[in-house]
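One chain of protein is taken out of this complex; the other chains stay put.
A and B are the chain letters, set down in written order, and residue numbers restart from 1 in every chain.
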Amino acid sequence: MTPTPLDRLARATPPSMARRVRGLSDRTIAWLFVAPTIALLLAINIFPLIWTVRLSFTNFAANKPNAEVKWVGLRNYERILTDDGIWATMQTTAHFLFWTLFFQVLIGFTLAWLINRKFKGNDLLTTLIVLPMMLSPAVVGNFWTFLYQPQIGLVNYMVELLTGTPASSFSMLGPGGLAPWSIVIVDTWMWTPFVMLICLAGLRSIPDYIYEAAEIDRASKWRQFWTITIPMVLPFLMLAVLFRGIENFKMFDMVTLLTGGGPGNETLLTSIDLKREAFEKWRTGYSSAYAIILFVTVFGLASIYVKALNKVKER
Amino acid sequence: MSGVSSSWSVTEPSKLSKWLAATLVLAYTLITLLPLLWIISTGFKSGPDSISYPPKVVFEPSLEGYVNLFTTRTRLGAEAFAALPPPETWYDRIVRQSGMVIAGPSRFGERFLNSVIIGFGSTALSIFLGTLAAYGFSRFKVPLKDDLLFFILSTRMMPPIAVAIPIYLMYRQLGLSDTHLGMILLYTAVNISLAVWLLKGFIDEIPREYEEAALIDGYTRFQAFRKVVLPQAATGIASTAIFCLIFAWNEYAFAVLLTSGKAQTAPPFIPTIIGVGGQDWPAVAAGATIFLLPVMIFTILLRKHLLRGITFGAVRK
Partner (left out) sequence: MKAGYLAAASAMALVSAVAGRADADDLTLCWAAWDPANALVELSKDFEAQTGTKMNFEFVPWPNFADRMLNELNSGGKLCDLLIGDSQWIGGAAENGWYLKLNDFFAKESISMDDFAPATVYAYSTWPKGEPNYYALPAMGDANGWFYRKDWFARPEIQAAFKEKYGRDLAEPKTQTELLEIAQFFQGREIDGKTVYGASIFTERGSEGITMGATNALYAFGFKYENTPGKYDMEGAVNSPDAVAGLEFYKELYKTATPPGYDNAYMEQSLDAFKSGQVAMAMNWFAFFPGLYADPNVGGEHIDFFVNPAQKVPASTLGGQGISVVANTDNMDGALAYIKWFSQPDVQQKWWSMGGYSCHNAVLNDPGFKDSAPFAGDFLEAMANVQDFWQEPAYAQLLLAMQERLHNYVVADQGTAQEALDGLIKDWTEVFEDEGKL
């Protein structure tokens, strides 16, 4: 079985070779090697995080360095948790998360399953399919606005070609309710290969003898699929969903370039909203509280999910 | 992981199902590559061709987009334009066709160079620190090791905008805003979790016996690390480096918030390429092509280690 990060965390420390050799002691070397990394992370991750917590209890505004900073207690948190606008962005984010995961799992798994038919050239096609996910989301997102242009865009043209709906009669990024789906399409285009690769690894990890045994038991292909393939791939699939879930919860670059949160607030994901609060309105204290709430949310959801993942793997 | 048995029996798919699968996957590949091909081809279109309706598949190739990407142009009055000496170079000629003259180079070259400096700088630093830490975690008893490893990973869960708020204030205080050094440190901090996790996996795979032997031969621990472990881990280090490089290369959120010019990388710059009166799509596409191509090549080189890289070493193939 393939180890996951958690497996490896749990794995017992390998037997030590701790014995004195010439030169520095192992202990010194261990610290010398690990310390710079920890120091860097403390300086650029942990110290700022603590600072953010502190700021979240103030009315500090980064664009008014001369103004007096006041403690406001929990008021920022109160304002955020009672703000309808923020709940709306959470819903938008949930919509985006759910549908991107849904399509990526569906298409990604199907592709992996097809590629696992081991036809000639499957390696080449796999490499080509993977290309979009390695590219800069900002640059790609920006270019998709061109593909989504009404009139001259490729997407509208294709729709006209295939369905006869006139290309200028709808706007993928404009009002009319299509924009939330447009961002799902681009994300699915980009990240389906990710799910596909992981599923493929899962499918390839299933030893042939299990199927052979099932054949002997005269289990139908359909039954084999549901009783062997799916359960064996499930841990892999769940891992893929974890990664994609965290990444899409953080989503900023691609959607900013595509819609900037518009039209109206139809695609205003939390990260984009946070950017507006923090770097356009400069409500630093308020947005610090917002950031903390987001961090706690993603951390909490991820922990619950990881527990579920471990349960599935134990079976 | 690669335990695919070579004896195809009942599990070998039928010819028909192979054909069907191949056709479907091929269709998906073509659809998914279409936007990329569109980017590349738009870079070679002229301005009017790029926004024609219906979209042009066959067109007369033009280098206008690439010329516009690297230059700034200005429109002169009719008299001044007529009085100009004839164009000297091929790119002068292309610009003159649209009634303009080249005023100077654009900022794209500098932004691309910034991407290179920050990308390679942060990659070198992450690999340097990451290899040491990974070796430390792999071979020694480090107190609270599991907690530290998880802590390193959890730093990746923060939304970048949330991280950017205090970094912004800190950098303003330290004078690191819009500097190469600031961006290198930041990208290193983000990449180091990936580097440590991936490299620890690669180093775990190197049998300890090699080092033991070296130690017995009288090497110091440090010499053993340098002369035995590092060469063995070379492939792993190289592929980890490429993953770090790709992250730094593609990163947008920090770049757009913490840089404005001197250290600005290409991703926040490319979307702001505009021509005179309207976004200059051929120039944007040209910039995107130049920017995306190295990553495409790296991806193809990396294909064997791809899965491992994108899952922080959680899935190995």
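Here are a few things to note about the model shown:
One rule holds for everything that comes next: a contact is a pair of C-beta atoms (placed from the backbone, for glycine too) under 8 Å apart; a residue touches a chain by one contact, two chains touch by 3 or more.
For clarity, every value in this text was computed on a predicted model and none was experimentally measured.
Shown chains touched by the hidden chain across the complete assembly: A, B.
For the chain missing from the display, the contacting residue among B:A22, B:L69 or B:A263 is B:A263, taking the whole complex into account. Set against the missing chain, the residues B:L34, B:I117 or B:M296 yield one that touches it, B:I117. In the complete complex, the residue from B:K18, B:R107 or B:R208 that touches the missing chain is B:R107.
In the full complex, chain B touches the omitted chain through residues 72-75, 77-78, 99, 103-104, 107, 117, 121, 124-125, 128, 168, 171-172, 175, 177-181, 184, 222, 257-258, 260-263, 272, 274, 276-279.
Residues of chain A in contact with the chain left out of this view: 32, 59, 62-66, 150-151, 168-169, 171, 173-175, 260, 262-265, 276, 279-283.
Keep this in mind: only the chains that are shown with their structure count from here on.
Centroids built from CA atoms put chain B at 18 Å from chain A.
Considering their complex, residues 2-5, 8-10, 13-14, 16-18, 21-24, 26-27, 29-34, 36-38, 40-41, 43-45, 47-49, 51-52, 55, 62, 107, 111, 114-115, 117-123, 125-140, 142-144, 146-147, 151-154, 157, 167, 189, 192-194, 197-198, 201, 204-205, 207-209, 211-212, 215, 236, 239, 243, 246, 249-250, 252-253, 256-257, 270-271, 274-275, 278-279, 284, 287-288, 290-292, 294-295, 298-299, 302 of chain A touch chain B.
If you check the complex, the residues on chain B that touch chain A are 1-5, 7, 9-11, 13, 17-19, 21-22, 24-26, 28-29, 32-36, 38-39, 42, 51-55, 129-130, 132-133, 135-142, 145-146, 148-170, 172, 185-186, 188-189, 192, 196-197, 200-201, 208, 211-212, 215, 218, 220-223, 246, 249-250, 252-253, 257, 266-268, 270-271, 279, 281, 284-285, 287-288, 291-292, 295-296, 298-300, 303, 306-307, 310-317.
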